[in-house]
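Mind looking over this structure? Questions follow.
All protein chains but one are shown at their positions in the complex.
All chains are identified by letter, namely A and B, in their written order; residue positions are counted from 1 within each chain.
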Amino acid sequence: METLFSPPLQHWLDIAGIFVFAVSGALLAVRRNFDVFGIAVLAEVTGLGGGLFRDVVIGAVPPAAFTDLGYFLTPLVATVLVFFLHPEVERINKAVSVFDAAGLGLFCVTGTLKAHEFGLSLTSSVVMGLATAAGGGVLRDVLANEVPSLLRWDREIYAVPAIVGSSAVALLIHLDAVRPETAVGAALLAFVLRLLALRYNWRAPRAWKRSSATADTEAAGGTDNAPTHG
Amino acid sequence: METLFSPPLQHWLDIAGIFVFAVSGALLAVRRNFDVFGIAVLAEVTGLGGGLFRDVVIGAVPPAAFTDLGYFLTPLVATVLVFFLHPEVERINKAVSVFDAAGLGLFCVTGTLKAHEFGLSLTSSVVMGLATAAGGGVLRDVLANEVPSLLRWDREIYAVPAIVGSSAVALLIHLDAVRPETAVGAALLAFVLRLLALRYNWRAPRAWKRSSATADTEAAGGTDNAPTHG
Partner (left out) sequence: METLFSPPLQHWLDIAGIFVFAVSGALLAVRRNFDVFGIAVLAEVTGLGGGLFRDVVIGAVPPAAFTDLGYFLTPLVATVLVFFLHPEVERINKAVSVFDAAGLGLFCVTGTLKAHEFGLSLTSSVVMGLATAAGGGVLRDVLANEVPSLLRWDREIYAVPAIVGSSAVALLIHLDAVRPETAVGAALLAFVLRLLALRYNWRAPRAWKRSSATADTEAAGGTDNAPTHG
């Protein structure tokens, strides 16, 4: 990975991905009424969490999040921006979604490549690509005490674009065809799929019978806080 | 551990444990109305989370969850099953509890053995056995935004059977008596204790005075979302 793109390009792509993810964390923190440190913590966790999880799992310690000062400072920039300009940032929420989709595309590619570099199989590398792209958002939602958006049926699909992008990278590795232009192609594939999902409200099905029958009784013996659906 | 049971047996026991845990994760996801990817993520996390936590903590990276394709695929099988058959699976909820208890028994044994193999003391290995058996369920509940069942006083005891099973393994290690039949004995001990807890609704006490006095005022200065009890 170190040599896939020229180091400055790779670095700036990473920084861009971290930044847009951090903005999404900071915005949620503002909505939840957190203080400025809460905003910074949620920005850091969202921006760096996916890569941190990947690095700890594959044994790449200390993680990149702690060895590159720029990685750490980027979410703080996002914090300052959102702290002062959150109404404006909310207004360009669609632009944020586009950036977030770009982060998704980039992170699933770099996550898959790095996991494979550390000796994981292709399948496991795909899973790590998904975890890198989606992990920060899951940690963000857990810390904000919300059900992770990744898991909810009423949100546009996020996992599919990441899995498709990661799988495309795995295919490239298998074909020994990993080059900057093909890797960018895989990232673009995930990016465009995510944009289409947002544009056309693509949602994944809920469990069989559950998505159609509104009279369906909530699962017997289930938890008492299952949301009603309809 | 590699040589405790014949590798195929060990592998199939692991797969069975992962499967039943994954089913419990998938069922919770259906109750919470998650989409199919949410179901798969919760199945994976519940089935593999305990072992993943153990492996990261003891330094066994990349974790087994990422080096054995079967470990990864098993929760997906559970996802497909629950996706289509969740009403039927709910109906055999008792059977699921029995399988879950079997997973508990197996995982506390293998968790304790693996931790000791990686150089942890006997006490720490017991803790790791408990973490292996209970960790997946805790992660499942955290992701579903629920209070972990492990911690709740209104659920049958889960920690005690796991601690007893893990401690039995520690005793076997201490006595240099770890053999397939004794390890299975320890797993059975945890399994039977858990079944008895479910059958006779064994619950652990809450804090002194809290379990008896219903007129007890909720702790002054406490959180405002403490549940009422009575």
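Rule of thumb we're sticking to: a residue touches a chain if its C-beta (ideal position, glycine included) is under 8 Å from a C-beta of that chain, and two chains touch if they have at least 3 such contacts.
On a predicted model such as this, the values are computed, not experimentally measured, just so you know.
S.K.: I'm checking contacts with the chain that's been left out. Which of B:Ile92, B:Ala159 or B:Ala177 qualifies?
M.R.: B:Ala159
S.K.: Which one touches the absent chain: B:Gln10, B:Thr67, B:Asn93 or B:Ser124?
M.R.: For the chain that is not drawn, the touching residue is B:Ser124.
S.K.: Touching the missing chain, which residues of subunit B?
M.R.: Subunit B touches the chain not shown through residues 56-59, 118-121, 123-124, 127-128, 138, 142, 145-148, 150-153, 157-160, 203-210, 218-223, 225-227, 229.
S.K.: Going by the touch rule given at the top, which residues of subunit A touch the chain that is not shown?
M.R.: Given the touch definition above, subunit A has residues 27-42, 52, 56, 61-63, 66-67, 69, 72, 82-87, 90-91, 93, 142-146 touching the missing chain.
We adopt the following convention: only the chains that are shown with their structure count from here on.
S.K.: Based only on mean CA positions, could you tell me how far subunit A sits from subunit B in angstrom?
M.R.: 28
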